[in-house]
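So the structure is just underneath, and the comments pick up after that.
One chain of protein is taken out of this complex; the other chains stay put.
Let's turn to chain A:
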Amino acid sequence: MIRLCTVSAIALAAGISVSAAGAATLNVVCSNEQAWCDLMAQNFKIDTGIDVAMVRKSTGEVLAQIRAEAGNPKIDVWWGGTGDPHMIAAAEDLTEASGVDTSQLLGWARNMTDMTDGKAIGVHVGLLGMIYNTEVVAAKKLDAPACWRDLAKPQYKGEIQVANPKSSGTAYTELATLVQLFGEDEGFKLLAEIGANVNQYTKSGSAPGKAVARGETTIGIGFMHDMVNLKKQGFPVQIVAPCEGTGYETGAVSMVKGTPHKEEAKKWIEYVISADAQSAGLEVGVYNIPSNPGAKTDPDAPDMASVKLIDYDYKTYGSSDTRTRLLERWDAEVKNAGGQIQE
């Protein structure tokens, strides 16, 4: 007991000396890839001289945290990740308008700003697409999919992997996209038909792409910029932009309401929408489409001009009423109706 107490005391003292240091810094929570988070923080510090403390969390986790911390936030800025949670945060009054000038940004980014009264500002766009493993497709002598409707073909039974829209924003975007493309009833019918081929509803939106890369499944649905990354890593995969057209998500940056570091937070937001800062993403394999028209892009990255895009209705499909209703319908008509694949 005594020895334990002594050890604890020494350990505590050691802890004190470590934690005593530290001045006021900008606390940023980042929902992008870790390498991109680190690079941006490092560049920001060099260019502005403001210290940044950065942590990476997924959008759902950030939303849960700023809800719990509402009124006394410990986070100053939330950067990156899909736009829906940013819009929910704006609607729940968890974030506030930073007043940053967004006039030089692309149209969709300004739309996002207008829809949220300036609380969330668009930083990038990710397009929804399909990915398949070329080796497995060849070995199993399957056709390469080209359209959403192809996924309902019986030859793909047990070969498709999609995320669960109840846990993943990516999959919700897919659900909303099909509903907008084909109409609600027709869209759910197609989803149920695809559901009969699905071998697993993953929890995370990027999991199907990774499973395809390793041949654990044949076809996956997800965001195309993640897929480009997999392809560049050397996996035998092919990326498909569905022929009927596809939906997209707008990543955003928001200032948390009641932050004590407003000035620094504003500087951060101005920084991440600048052309130079966004161009740096290519160094760490970020292949989504940046919101500043001056930012550089990769030739392999998906391009909004060459892909048929739907006019994604954020207002309707981002609202929590529509969301709850569609997800309940998905539970009843897709998940529970889909044939459980016995393997």
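Going forward, a contact is a pair of C-beta atoms (placed from the backbone, for glycine too) under 8 Å apart; a residue touches a chain by one contact, two chains touch by 3 or more; residues count from 1.
Keep this in mind: contacts and distances are computed from a predicted model.
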| item | value |
| --- | --- |
| Undisplayed chain, where the name is taken from the UniProt record, one of "SpoVR family protein", "Phosphoenolpyruvate carboxykinase", "Iron ABC transporter permease" or "Carrier domain-containing protein" | "Iron ABC transporter permease" |
| Residue of A:F44, A:Y172, A:Y271 or A:Y314 in touch with the missing chain, whole complex considered | A:Y172 |
| Sites on chain A contacted by the missing partner chain, in the whole complex | 1-2, 4-5, 7-8, 11-12, 14-16, 18-20, 22, 24-25, 27-29, 33-35, 38, 52-58, 60-61, 63-65, 67-69, 71-72, 74-75, 84, 136, 158, 164-169, 172, 199-201, 203-204, 206, 210, 213-217, 226, 229-230, 233-235, 320, 323-324, 327, 335-336, 340, 343 |
